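To start, I am sharing the structure in question, which I have written as structure tokens.
Each chain you see keeps its place in the complex, though not every chain is here.
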Amino acid sequence: MITRMSEENLNLDGFHEIYSVHLDKFDGPLDLLLHLIKKNELDIYDIPIAVITRQYLDYIKVLKELNLEVAGDFLLMASTLLHIKSRMLLPQDEQEEGEEELDPRAELIQRLLDYQQYKEAGMVLEARALLGREVFTRSCPESLFLAAQNDEGPLELELFDLVDAFRSLLTRIPVESFHDVAAIETFSIADCINNILSLLQERDMVHFDDLVRDEMTRELVIVTFLAILELCRLKLIRIFQGGQHGNIWFVPAVLQEPAEQG
Amino acid sequence: MPLAAIIESIVFAADAPLSLDRICEMLHEFEREDIKEAVAELGRYHEERSGGFQLVEVAGGWQFRTNPMYQQYVTRHIKTRSIKFSPSALETLAIVAYRQPVTRTEVEYLRGVDCGGVLKTLLEKKLVRILGKKDIPGRPLIYGTSKEFLEIFGLKDLKGLPTLKEIQALDETPHYEQQDDLPLGD
């Protein structure tokens, strides 16, 4: 109640000067809201929504007056604030009779608290003695290291490096040399192709039902079917059917000659 | 103490932190328990000595690193990597570190802003890695921190991160402390 009464008396003088200095300094709407709360010495657990909303909208107004582009994130928060404000204005008895009335601000408060926590966690991380900044390892490699080439060690690979390598390759070559960019479906088919070929390495014949036995979903049957078509197109397998509506079998089109390469 | 000296030479020569497992693998003629003890003793020895460098446990392994106390002298000769984190990169990194495995949507909800660009930069800097895809509709990518993250921030493992409670305690102001019960509604 006290916060409500003092809302209108909060000092908003100099608002424009402060914010024209700080323009673009905020990392997002939550950052701006936290700043407003701290600046006005408000209680984060009991935010006077009307005050905060007005100051927040003023900030956006300043941005617009200066013809700065206002990021969608800021606008989204503005509408969230307005929504909370309107719910707060609803008379108590018109609110739904619940076991416990939920403060319309609860979610926003939790987000602000979480955000504040991670913002600080980031600063705590940054304050550590960082490798290459405060702390250093030996930068001189042993001469042995330079001479020796090893082949036995485990590989160091990152998924991002893989996809990034492919992406940078694509930027180097003309687009038309590509069929459609690999989508999830393509992977399923590639997966399925791999499966079938693995099975065909173990046995000479594979039954269609063997492939879909574990989870007989529509999607899997379609993908399996497409994989088989692709394998036929590549002339990697041959298909047989045991009579009409009979079992479908396939065999490798060419017997493997594993020793051969290139 | 030959075992300790052997371990010291390997760790010293290595270009990345060496885990106990890795050391044991290499020194198969020694007992794991002996190696473990020798490593711990070496760490203590270098700490007590407080020379120009120390044997520290980072990213699940052991590595010699300069004592941060002498940063200003070391950097007179060594070119420092320009490590500068923007506030948004730090926030995003903290969220990924504490909430992993985490999706982009989750990060964006917590930060309230689009995080695609920041996540990409962190991926490129190898501080964050793609862990795979989440088993929910849409199969979004999930992110976590990398070994490099632990190495750069000098953390033994993810448990070495300061707990969020500790972090909150740093910032606790009397203003918030007075708040006994959460005022719900008017």
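Letters A and B mark the chains as written, and numbering starts fresh at 1 in each.
Keep this in mind: a contact is a pair of C-beta atoms (placed from the backbone, for glycine too) under 8 Å apart; a residue touches a chain by one contact, two chains touch by 3 or more.
Predicted model only: the values in this text are computed from it and were never measured.
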Complete complex composition as a label formula, though a single copy of each is shown: A x1, B x2
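Quick note on the criterion: only the chains that are shown with their structure count from here on.
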Separation of chain A from chain B, taking each centre as the mean of its C-alpha atoms, in whole Å: 22
Chain B partner contacts - residues on chain A that touch it in the complex: 1, 4, 27-31, 41, 43-46, 71-73, 77, 88, 92, 100-103, 106, 111, 114-126, 128-139, 141-142, 144-145, 158-160, 163-164, 184
Residue numbers on chain B that touch chain A, as the complex places them: 12-13, 15, 63-68, 71, 74, 78, 80-81, 83, 85, 87-88, 90-91, 93-95, 97-98, 109-114, 123-124, 126, 129-130, 132, 139, 146, 151-154, 162, 164, 167-168, 170-171, 175-176, 179, 182-186
